[in-house]
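The next block holds one structure in the form of structure tokens; read it before the comments.
Missing here is one protein chain; the remaining ones are kept as they sit in the complex.
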Amino acid sequence: MIPRYSRPAMTAIWSPESRFRIWFEIEAHATTALAEIGVVPKEAAAKVWEMGRNATFDVARIDAIEAVTKHDVIAFLTHLAEIVGPEARFVHQGMTSSDVLDTCLNVQLVRAADILIADVDALLDALKHRAQEHKMTPTIGRSHGIHAEPVTFGLKLAQAYAEFARNRARLVAAREEIATCAISGAVGTFANIDPRVEEYVAKQMGLTPEPVSTQVIPRDRHAMFFSVLGVVASSLERLAIEIRHLQRTEVLEAEEYFSEGQKGSSAMPHKRNPVLTENITGLARIVRSAVNPAMENVALWHERDISHSSVERMIGPDATVTLDFALARMTGVIEKLLVYPAHMQKNLDRLGGLVHSQRVLLALTQAGVSREDAYRLVQRNAMPVWRGEGDFLTLLKADAEVTQALSPGEIEECFDLGYHFKHVDTIFQRVFGHA
Amino acid sequence: MIPRYSRPAMTAIWSPESRFRIWFEIEAHATTALAEIGVVPKEAAAKVWEMGRNATFDVARIDAIEAVTKHDVIAFLTHLAEIVGPEARFVHQGMTSSDVLDTCLNVQLVRAADILIADVDALLDALKHRAQEHKMTPTIGRSHGIHAEPVTFGLKLAQAYAEFARNRARLVAAREEIATCAISGAVGTFANIDPRVEEYVAKQMGLTPEPVSTQVIPRDRHAMFFSVLGVVASSLERLAIEIRHLQRTEVLEAEEYFSEGQKGSSAMPHKRNPVLTENITGLARIVRSAVNPAMENVALWHERDISHSSVERMIGPDATVTLDFALARMTGVIEKLLVYPAHMQKNLDRLGGLVHSQRVLLALTQAGVSREDAYRLVQRNAMPVWRGEGDFLTLLKADAEVTQALSPGEIEECFDLGYHFKHVDTIFQRVFGHA
Amino acid sequence: MIPRYSRPAMTAIWSPESRFRIWFEIEAHATTALAEIGVVPKEAAAKVWEMGRNATFDVARIDAIEAVTKHDVIAFLTHLAEIVGPEARFVHQGMTSSDVLDTCLNVQLVRAADILIADVDALLDALKHRAQEHKMTPTIGRSHGIHAEPVTFGLKLAQAYAEFARNRARLVAAREEIATCAISGAVGTFANIDPRVEEYVAKQMGLTPEPVSTQVIPRDRHAMFFSVLGVVASSLERLAIEIRHLQRTEVLEAEEYFSEGQKGSSAMPHKRNPVLTENITGLARIVRSAVNPAMENVALWHERDISHSSVERMIGPDATVTLDFALARMTGVIEKLLVYPAHMQKNLDRLGGLVHSQRVLLALTQAGVSREDAYRLVQRNAMPVWRGEGDFLTLLKADAEVTQALSPGEIEECFDLGYHFKHVDTIFQRVFGHA
Partner (left out) sequence: MIPRYSRPAMTAIWSPESRFRIWFEIEAHATTALAEIGVVPKEAAAKVWEMGRNATFDVARIDAIEAVTKHDVIAFLTHLAEIVGPEARFVHQGMTSSDVLDTCLNVQLVRAADILIADVDALLDALKHRAQEHKMTPTIGRSHGIHAEPVTFGLKLAQAYAEFARNRARLVAAREEIATCAISGAVGTFANIDPRVEEYVAKQMGLTPEPVSTQVIPRDRHAMFFSVLGVVASSLERLAIEIRHLQRTEVLEAEEYFSEGQKGSSAMPHKRNPVLTENITGLARIVRSAVNPAMENVALWHERDISHSSVERMIGPDATVTLDFALARMTGVIEKLLVYPAHMQKNLDRLGGLVHSQRVLLALTQAGVSREDAYRLVQRNAMPVWRGEGDFLTLLKADAEVTQALSPGEIEECFDLGYHFKHVDTIFQRVFGHA
């Protein structure tokens, strides 16, 4: 997480101020619940809220206390006592640090998930809009980087839409994975704190109680969460690479928007580089790099060790902030993407009709030629075209073995572009729920 | 995937025989669908089924053809033609290799997921059984590897049960992720094949149609699938490390079953090593190592490139076979785990009552001592005990500042083990749905 | 490691037969050393060699014994006793299984490294040969996938040569990392075996003694070894992606050799896909996936645990066999690569002279124009060319502000291709030691 690749709303979630505010809310709600069940005086709980609700927690002061105690929650509680006064001794009754830390982390991850889901929604909007716009814009489909058969540019975007719709569902599931609360004490037995406190705090913080915790909330939840971020990042990489390919000099079917004043190269003034999608490609690697440490965090020793903590202090902000930034950047890229249908058509025409080779193959087999012979006939006419020696339609018409099976008209019918797009509506219906 | 860490049912899914059988089914169902909509003769479809249903596909023969054509599906189709006869030319009409390959891979992954889900079910059974057995067996809970407060051995197993119940749900979701079928042609436009063929084959193979494919089924699905396997493996690692810790010489609270004739060490005959859980620890690393390549597979070029193929030929079998083996091994470990309640009690008693320190702290604060003073009082009596110099209860009773706040009886009350277990029923209720 | 991506010499290293042969050699050499220092009878050592030197170790028999003892080295020693007779009791005296297992693994890795180094040598030969052939073949250099300035195709290959020369040096260092031998007993103290045995066996097996082992050879060595394989794989990926880009339909500057009878697509007979380099791209992901488990293997518990073992049984063969295959495949690709200088020239000419923009920029600044103005002048003439509206040279000559600084002749001079290649000799000299 560095400012260059950060947006303020996501960054704010991870600020010390946010963290201490969430800690306060957890502690204060817990005190309220303890008061409800008669463990601490109701006046104490009221006082905690009264003094703390609008308090500013002094980050520097807390850091100074922690420098002595070497324990962050104790440092916070000491500072809270400075704000609340003697009633602060009723705070954190029967709780352990992880009750606060783990519940707080999950609150932060839930909020991060909410932003990421909104990010994906914005990207889905952009993709849908551009997909509809280019629903019938012909372009060449490629496999192995080699021209295959025609598709439409809208179909490419519909594919991305469907992929990010899946990613949205995954993020919703990931959010649910980590939307739990644990206030269960030092080893999760509720020995010193009633389970009703956990239930109350969970409800107030928008979480569900962790069924069984062991001081910590189990880290398989977080491993799953970061894995989903890694998958979303991989999808971003796929879309980024698609655009980078389309912007290649020789292809130039689409281009990132190039703002006024932007310089492509300090040395080569003519250049217009796909720097945004290249950047997203790199950011995807960063987000993915959180997956393995998150998985290594699962196997804590016995009821818990604290090795996960330093990892999460870093990957928590890094992965969510970076993914938020990358998603938003991609949305901008898609919204403003310069699309060049004329270049698409030019590239489509480039292979002298070879994109229709499969259709010819099918026509031949349907006319009774064996599959092997048909393949041979098509390939022998395709190869010269591939080498730039002639036009596929002309060559086929001149091949006696071909014309034995197909009339010139039947051959020509194989070269109809529209033929390829007859099911675009079907696919759009599947993806968007309407054609 | 090596025989040492493989079980036959999972391995069979990945055999060439299984693969060719699935290919046949996809091709034959597609031919039936093509016949239904009038593209190929119904007799041809019938013939394909008639000749192929019980045919044995000759792996060596197919390999030999592929050595020439360098294309595996063409090699299979050529061999199929040898079995079916001239009607074989109606097979694969309008389809592309990936229609077969990708749908087949997903069939294999679905079957693998079914086995893994059954594996987790068996592990859940074992965990539940042993958890009930040791529901109230006292043992020390540890954080940082240091004694904390008492738990029961059943709670440890309940935690593992809850974790694997989550893993079961994740596997079900992962299965759904990859239970799709694509029969959409060279670039996914259905140009040469009707979408009804896809729908028909999907249904017959127990899959759903991929909403939009691009020759290939999008690899974000598979990335998600393998990520889930990585999370399950991480949970296995957690449980394995728990057992390895419990079997340590100095701890010895539980032990892997040691069969007759087994030798722990070629040099040290007395040794009984936790080799099964150590093995599972290593296997977890292997399963996890599939996650990153699976994520790197997502960003295929344009409509597809084939870089994912070699990856999947390896991680497909490796990750599923290894995880299946590790899950089954863990189930055996749990079922036969030797549990030593007497050692647990001995370890519990080891710290001279220090495990009750938090309760003393709470009693002091509830008796009106400030939190800071209470902490100081507890710590100054705890430290000598920690160094082996005395017993916590005795020291507390001899501390004037303590006895000013608490009577001897009140101090003694803090040393009641049962106090810690009063909510075990609550937790069991949450985890198992009954106490 | 699957047969499809395996070559016999590397695979043979990892066969049970090889493993048992190496175990025998280690045990027999150790027995000889023990005899030399008088611990066991010289006749016993002689007998071991006599009976074992040409013996065939029965893999199935050893497996059967292991099924009972659950210990592979004990199983082997039991079988060895069947071959050698009563003198076998002098074998393995004071040794522990890991003395045999770890030393054997390192022998295997050393042999694997030797093959990999030879593989890289073959690739270097191919790269050098093709680099010399195309030393002065002009082609466009690209940054961000966008045309930048001219390079030669030989320079591209020289870069790859330099990269693989570095990889060769890394493999040599990696080989040295794992070329150690440990015969130090159960915890590495030589309590039951004299250090001279280790020295003797090390020398005989072409290794150096591990300075301090702890039953096992420390796994940081292996982590480093597999990391180097990961880097080599990443370089392969780079070269593979370069070729895949060059083979793109719109670029087509080079192409993988396409053998007779090869079919590019079951559906599209015209296709010639870069399947070998796509395959290498995927294999690189597999090799890299060994790095993380190898690093996780380092932190064994205390003097050792056995979690590394299952990992190494898989990544040992997988990573070395796959990298060997990928390197050899790449060598074939480079040797037979179809290079199309005419297409390179056509692509070079494509941007209407824009590749010379930097030189114009420099000429302007050297003629006294400020850098900012020069950039502006070049960019305003470049943009129309970029959009296909005109030729760069013509536009520059028609720009009054440009011609104020540069004469037409001076402008034309900026468009000399040879200008870019004047230091190719220098670079070749640096890379190959001769121009």
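We just call them A, B and C in the order they show up, numbering each chain from 1.
Note that in this section a residue touches a chain if its C-beta (ideal position, glycine included) is under 8 Å from a C-beta of that chain, and two chains touch if they have at least 3 such contacts.
Keep in mind that this is a model prediction, so the values were computed, not measured.
*Asks:* From the list A:79, A:288 or A:423, which touches the chain that is not on show?
*Replies:* Of these options, the touching residue for the absent chain is A:288.
*Asks:* I'm checking contacts with the chain that's been left out. Which of B:292, B:310, B:331 or B:366 qualifies?
*Replies:* B:292
*Asks:* For a quick check of understanding: of C:129, C:142, C:336 or C:350, which residue touches the chain that isn't displayed?
*Replies:* Touching the chain that is not displayed is residue C:142.
*Asks:* Among C:2, C:122 or C:162, single out the residue that touches the unshown chain.
*Replies:* Of the candidates C:2, C:122 or C:162, C:162 is in touch with the missing chain.
*Asks:* Among C:238, C:313 or C:336, which one touches the chain that has been omitted from the display?
*Replies:* Per the contact definition at the top, the residue touching the missing chain is C:238.
*Asks:* Please give every residue of chain C in contact with the chain that is not shown.
*Replies:* 77-78, 81, 86, 88-89, 92-94, 141-145, 148-151, 155-156, 158-159, 162-163, 166-167, 170, 173, 177, 185-192, 195, 209, 211-215, 218, 220-221, 223-224, 227-228, 230-231, 233-235, 237-238, 240-242, 245, 284, 288, 291-292, 295-296, 298-306, 358-359, 362, 365-366, 370-372, 419-424, 426-427, 430-431
*Asks:* Name every residue on chain A in touch with the hidden partner chain.
*Replies:* Where chain A meets the chain not shown: residues 1-2, 4-5, 68-71, 73-74, 77, 92, 94-97, 185-186, 192, 244, 259, 261-268, 273, 275, 278-279, 281-283, 285-286, 288-290, 292-293, 296-297, 301, 305-311, 313-315, 318, 322.
*Asks:* If the missing chain were put back, which residues of chain B would it touch?
*Replies:* 140, 142-149, 244-245, 247-251, 263-265, 267-275, 278, 292, 296, 347, 350-351, 354, 357-358, 361, 375, 378-379, 382-383, 385-386, 392
As a convention for this text, only the chains that are shown with their structure count from here on.
*Asks:* Chain A to chain C: how many Å between their CA centres?
*Replies:* Once rounded, the distance between the two centres reads 32 Å.
*Asks:* Listing for chain B: what residues touch at least two other chains?
*Replies:* Touching at least two other chains: 77, 92, 185-186, 192, 288, 292, 296, 301, 305-306.
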